[in-house]
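Complex shown without one protein chain; remaining protein chains in place.
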Amino acid sequence: MPNPMLQFEIKRFVKLDLFGLDASFTNSSLFMVIAVFLISLLTIWGMRGRALVPTRMQSVAEISYEFVANMVRDNVGSAGQKYFPFVFSLFMFVLFTNMLGMMPYSFTVTSHIIVTFALAAIVFIGVTIIGFAKHGLGFLKILVPSGVPAMLLPMLVVIELISYFTRPLSLSVRLFANMMAGHAMLKVFGAFVVGLGLIGGWAPLAFMVAFTGLEILVAFLQAYVFAILSCIYLNDALHMHH
Amino acid sequence: MEPEAAKFIGAGIASIALVGAGIGIGMIFSAYLTGALRNPSAAPGQFANLLLGFALAEATGLFGLVIALIILFVF
Partner (left out) sequence: MPQFELQDFAPQLIWLTISFVALYFIMARVALPRIATVIEERRDRIASDLDQAEQLKQKTDAAIAAYEEALATARAKALGIAQETREALAAEVDAEKARAEKQIAEKTAEAEKRIAESKSDALTHINEVAGEVAGAIIKELIDAKASKSEVNQAVSKALVN
């Protein structure tokens, strides 16, 4: 059976060096660039008509815009409008890299923990900076739950601190593990199809077809969850609900 | 015991975390359906929360899977 992890291998296409760091153009870089290109294509070329009655491409672009705009409005409120372009970029980037990964022989950028962790770290650091910039040291009150007995407070503060610092971890591991597990599973069942051949291969093939549908759902869902959790964290920093 | 065998046993034990994810996802969908059948008009408004809960419950189980994979492939 072929190693199901082999599909996640980074292949260097062009060896590059940036100030002593390895900045090679890899298959991962390629799919990042394709995703950025496709998103720009959809949102700029798709909107070229600026039609009153939208074409199909324009409709898709407008629906994505409205979808993320509603998400930001519902979860952050009017104060979040400033961060809308960031949430939109984040959502579209994760969605497109996930969806591109669903194509056979493609590479799933988000199946690498370092990529998802970097995205989650941007959110985490950004949200923390916004919180301190807006509330000063008062932002530390986010760690103190209200209405608990003083005796329990030290323990709860520690728990809150841990939960605050595991946010980027859970955010990144969720996306990475979902994408990796799904693709590895598809690979394993693909190997079953080949292994069982023409006689017995139909059952795993049927399962794979259904599972591919589920994976497309998961690809969308994870992008949605990533964006909405970023919105929720942002809302915490801006409004400090507790 | 062979270290290799211990790795496989450990990975298998770590995979048990997915049981919790399965239970959690089942509870989320059962609660959603119960609520949706009692008050169908309020169901579409909670669909986003359903997906969010599903993703959160699934993630905790996947942490276990990641641990299993790390045991298998990293050490």
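Just so it is clear, A and B label the chains in written order, and each chain counts residues from 1 on its own.
Just so it is clear, a residue touches a chain if its C-beta (ideal position, glycine included) is under 8 Å from a C-beta of that chain, and two chains touch if they have at least 3 such contacts.
All of these numbers come straight from a predicted model, not from anything done at the bench.
Across A:Phe86, A:Phe192 or A:Phe211, the residue that sits in touch with the chain not pictured is A:Phe86.
Taking the complete complex into account, A:Ser29 is the one of A:Ser29, A:Asn98 or A:Thr128 that touches the chain left out. Mapped onto subunit A, the footprint of the missing chain covers residues 5-6, 8-10, 12, 16, 18, 21-26, 28-29, 32-33, 35-36, 39-40, 43-44, 47, 50, 52, 58, 61-62, 65-66, 84-86, 88-89, 92-93, 109, 111-115, 118-119, 122, 176, 180. One chain is missing from the display, and on subunit B it is touched by residues 69-70, 72-74.
The working rule: only the chains that are shown with their structure count from here on.
Between the CA-based centres of subunit A and subunit B the separation comes to 18 Å, rounded to the whole angstrom.
Taken in their complex, subunit B has these residues touching subunit A: 48, 51-52, 54-56, 58-59, 62-63, 65-66, 69, 73. The touching residues of subunit A, when paired with subunit B in their complex, are 5, 170, 173-174, 176-178, 180-181, 221-222, 224-225, 228.
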